[in-house]
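Here's the structure, in structure tokens; my notes come after.
Apart from one protein chain that is not included, each protein chain of the complex appears where it belongs.
== chain A ==
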Amino acid sequence: MEANFDRTGRLPAAFLTPGSSSFIDFLGQHSPDLLPGNRRLPEGIVEAPHGTTIVAATFPGGVVLAGDRRATMGNMIAQRDIEKVFPADEYSAVGIAGTAGLAVEMVKLFQLELEHFEKVEGATLSLEGKANRLSTMIRGNLGMAMQGLAVVPLFAGWDEGREKGRIFSYDVTGGRSEEHGYAATGSGSIFARGSMKKLYRGDLTEEQATTLVVQALYDAADDDSATGGPDLARRIFPIVTVITEEGFRRLTEDESSALARSVTERRLEQPDGPRAALL
């Protein structure tokens, strides 16, 4: 494994061949066994922990991406404090619903792919370029998806060229579509999307946008058993990240707990959350 040096201990030719700036391409050439898509799959369905709901919403000046903290395996809660939202690089983030183990591996490889490109080329990929790269990686996972090990991410980032936050959603085949305004993925996504549909406006501030995604996650947890709501007793709160011109920022433990608490408190009076106007 590692570098497969020949007897001399020098860097093998694959390392010194100019050309590709992609780490995945390099891995495919040099150690294909390390690529997630190249593994032989066992027969049948594999039971593994699944991550659940991810939501995103844009606001003028950026985009927020948030996720609940639950992973489930069948009807069991496999993990209460899993993290499913990660920075992809300084100006983008990825949140993943689906098979947790594969998702975390995919994110690790995706982060590395972006970093590798940046180091080799001395420039960052465009946001579209990053989104397409992720698309290719999901497509490579199709075989596993067919066996119930699907990975479905939501990708959000700051587009420097267009000077706005953008959201991309994916399906299991790697199909990519840009979402305008808000998006959700995972088992609770139907409820989260319904919630955001009624609450979203185009002129949200950053603070309102973070409140919006926490409301949506609350609604998802309210109706979907696989999505975890804020756990006040254990102090487990949703992960909320904001990407603006300034770059990626994850809300601190205190910030997200304050946010989740204020939402929860209001729900004590109005269990169904804020009401939208009828007409």
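In this section, a residue touches a chain if its C-beta (ideal position, glycine included) is under 8 Å from a C-beta of that chain, and two chains touch if they have at least 3 such contacts; residues count from 1.
What we mean here is this: contacts and distances are computed from a predicted model.
Peer 1: Choose one: "L-lactate dehydrogenase complex protein LldG", "Oligopeptide/dipeptide ABC transporter ATP-binding protein", "GntR family transcriptional regulator" or "Proteasome subunit alpha". The correct choice is the protein name in UniProt for the chain not shown.
Peer 2: Missing chain, UniProt protein name: "Proteasome subunit alpha".
Peer 1: For the chain that's not shown, point to the residue among A:Ser31, A:Thr124, A:Gln147 or A:Thr244 touching it.
Peer 2: Touches the omitted chain: A:Ser31.
Peer 1: Based on the whole complex, identify which of A:Arg39, A:Arg80, A:Lys119 or A:Arg162 touches the chain you can't see.
Peer 2: The missing chain is touched by A:Lys119.
Peer 1: At which residues does chain A meet the chain that is not included here?
Peer 2: Per the touch rule, chain A residues meeting the hidden chain are 1-3, 5, 8-11, 14-16, 18, 23, 26-27, 30-31, 34, 108-109, 112, 115-116, 119-120, 122.
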